[in-house]
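The block underneath contains the structure these notes are about, expressed in structure tokens.
As you look at this complex, bear in mind that one protein chain is not there, while each of the others sits in place.
Letters are used for the chains, namely A, B and C, taken in the order the chains are written, and counting of residues starts over at 1 for each.
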Amino acid sequence: MMGLASYLIISTILFICGVIAILARKNIIAILLGLELILNASALNFVAYTRFLNNSIDGHIFSLFIIVIAAAEAAVALAIVLRFYQIRETVHIDDATQLQG
Amino acid sequence: MSMSNLDIYMPILMLLLLGVLLVGITVVLISKVVRPHNPNPVKEQAYECGEDPVGSAWSLFNMRFYVTGLIFIIFDVESALMFPVVAVFKSMNEIGLGGLVLIELIIFITILVAGLAYCWRKGDLDWVKSYKMSEDSKEGTGIEND
Amino acid sequence: MFDLTLFFISAVLTVIGAIMVITTKDLMHACIYLLASFLGMAGLYLTLGADFVAAIQLLVYVGGVVILMVFAVMLTGGPHAQKQNKFGMIKTALMGNIRTYTIGGLTAVVVLLMMVKLYISIFKNYTAGELPNYLPTVERIGKSLITDHVLAFEISSVLLLGALIGAAIIARPRKNRIN
Partner (left out) sequence: MTDTIVSYLAKFGPFKDLLEFLTESYGANGPTLFAFLIFLVGVIIIVTILSTIGGLGTYAERKISADMQLRMGPNRVGPYGILQFLADGVKMLMKEDIVPKDVDRLLFFIAPMLALTGVFGTLAVIPFSSGFTLTDLNVGVVYLIGISSLVGLAIFLGGYASNSKWSMLGGMRGASQIISYEIPIVLSILAVVLLSGGLSFGVITRAQGGWPHEWFIFHNPFTFIGFFVLFIGSLAETNRAPFDLPEAESELVSGYHTEFTGMRFAFFALAEYIEVFVVCGVTAALFLGGYQVPFNLGGDTIWGQLLQLGAFFSKTLALYYFVIVIRWTLPRLRVDQLMTMCWKYLIPIALFNLVGAGVWMWLFKGKSLFVLLFKSGTAAAGIH
């Protein structure tokens, strides 16, 4: 039951939830939540392959760096969202059409 | 119980589930059985030293709470990266590689201390914003209190 | 026996948490379900023998990112931010418009095709060999972080510095704007 396939199925479900969150939600912060789910799904895959295929430690290090960079990215992304809220008074994604050209 | 299987994590799961169940059962079940339950509108207003509450609570919030959280997460991630290096320092020191690890650690820390110094200099760390620091305050220093 | 229960509880927590993140209307509830999903992820890492990555997931995600998200939700007008945008169009979370559904449908089809191909290859020729038993991973991670991946270790501090300064500049409270 705890084979490689079940871990891949779980990370695929997480990935799909992340994509749906990004596409369907209208609030920018909900989109960032979906982004975190996608990053988590990829980190899970690295650790799963380390366990079931080759036992090298690089899988753990890679998912460690995914977690590190996802946290730094979340910090910067939220700073941008807050500045957008201060300027535009709204966090609704449809109002962020300034660069549409 | 050697590390050969996952039994060492059993007490963690037990304790977390115990925490959840303890609160769940006592708050939900016992309150139905034991407690008086006579709601009345005045009693259910939020407590405001006697007056009736005005306005919703979710309006006021201040940017510096976020800046604190931001700097926290960068240093939290930094210490997360340093944990394995620091844990291995002693064994590397015994085989003579201590100097190499120390240099790597010092480079890592000085780069981030530069970030902290920048935030300190730009006034992100002080709680009471003095606006002469931020670049777009033209007229004098307006101290904006909390 | 216990590893099956740990795997089952963590998997259920992760999947239910992820699904609830996208279906709940209130943003603060979404953050809490995300927290539940991260806790489930830490459990999954344990069943994969990655005890240090699980601890770091707890430290960074549960202790940092969720709190940051909750602060950000509070800073942008609370969880009941207006549902419709400036032009008065009311859009509930899942309704979206036709464009969203077509994109969603296309993505789903692509992902499904990829998944089916992936799982056929896995089920067909993956024989679960003798799995390595659970060894502590901190020493191996520490050694390889210092010797093989030292460049990544040092560059990540430069990355964190950039993120810190960039976000600090952007998020600094300004005097003449509401904050």
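To be clear about the criterion, a contact is a pair of C-beta atoms (placed from the backbone, for glycine too) under 8 Å apart; a residue touches a chain by one contact, two chains touch by 3 or more.
Computed from a predicted structure; not experimentally measured.
Colleague: Mind listing the chain C residues that contact the chain we can't see here?
Modeller: Where chain C meets the chain not shown: residues 1-2, 26, 28-29, 32, 35, 51-52, 54-59, 62-64, 66-67, 70-71, 74, 136, 138.
Colleague: Give me the chain B residues in contact with the hidden chain, please.
Modeller: Missing-chain contacts on chain B: residues 1-3, 5, 7-12, 14-16, 18-20, 22-24, 26-27, 30-31, 34-39, 41, 43-49, 53, 55-58, 60-61, 65, 68-69, 71-72, 75-76, 79-80, 82-83, 86-91, 93-94, 98-99, 102, 105-106, 109, 113, 116, 120, 125-128, 146.
Simple rule for what comes next: only the chains that are shown with their structure count from here on.
Colleague: Please state whether A-C or B-C has more C-beta contact pairs across its interface.
Modeller: Contact tally favours A-C.
Colleague: Approximately how many whole Å separate the CA-defined centres of chain A and chain B?
Modeller: About 21 Å separates the centre of chain A from that of chain B.
Colleague: Between chain A and chain C, what distance separates the C-alpha centroids? Give it in angstrom.
Modeller: Centre separation, chain A to chain C: 5 Å.
Colleague: Between chain B and chain C, what distance separates the C-alpha centroids? Give it in angstrom.
Modeller: Result: the chain centres lie 18 Å from each other.
Colleague: Tell me, which residues of chain C touch at least two other chains?
Modeller: In chain C, 3, 47, 52, 56, 60, 64-65, 68, 71-72, 75, 77, 141, 145, 156, 160, 163-164, 167-168, 171, 174, 179 touch at least two other chains.
Colleague: Specify, in ascending order, the residues of chain A that touch 2 or more different other chains.
Modeller: Touching at least two other chains: 64, 67-68, 71-72, 74-75, 78-79, 82.
Colleague: Could you list, by residue number, the parts of chain B that touch chain A in their complex?
Modeller: 63, 66, 70, 73-74, 76-77, 80-81
Colleague: Inside the complex, what are the residues of chain A that reach chain B?
Modeller: Answer in residue numbers: 64, 67-68, 71-72, 74-75, 78-79, 82.
Colleague: Show me the residue ranges of chain A that touch chain C in the complex, using the header's touch definition.
Modeller: So the residues of chain A touching chain C come out as 1-10, 12-21, 23-30, 32-34, 36-37, 40, 43-44, 47-48, 50-52, 55, 57-58, 60-61, 63-65, 67-76, 78-83, 85-87, 90-92, 94-95.
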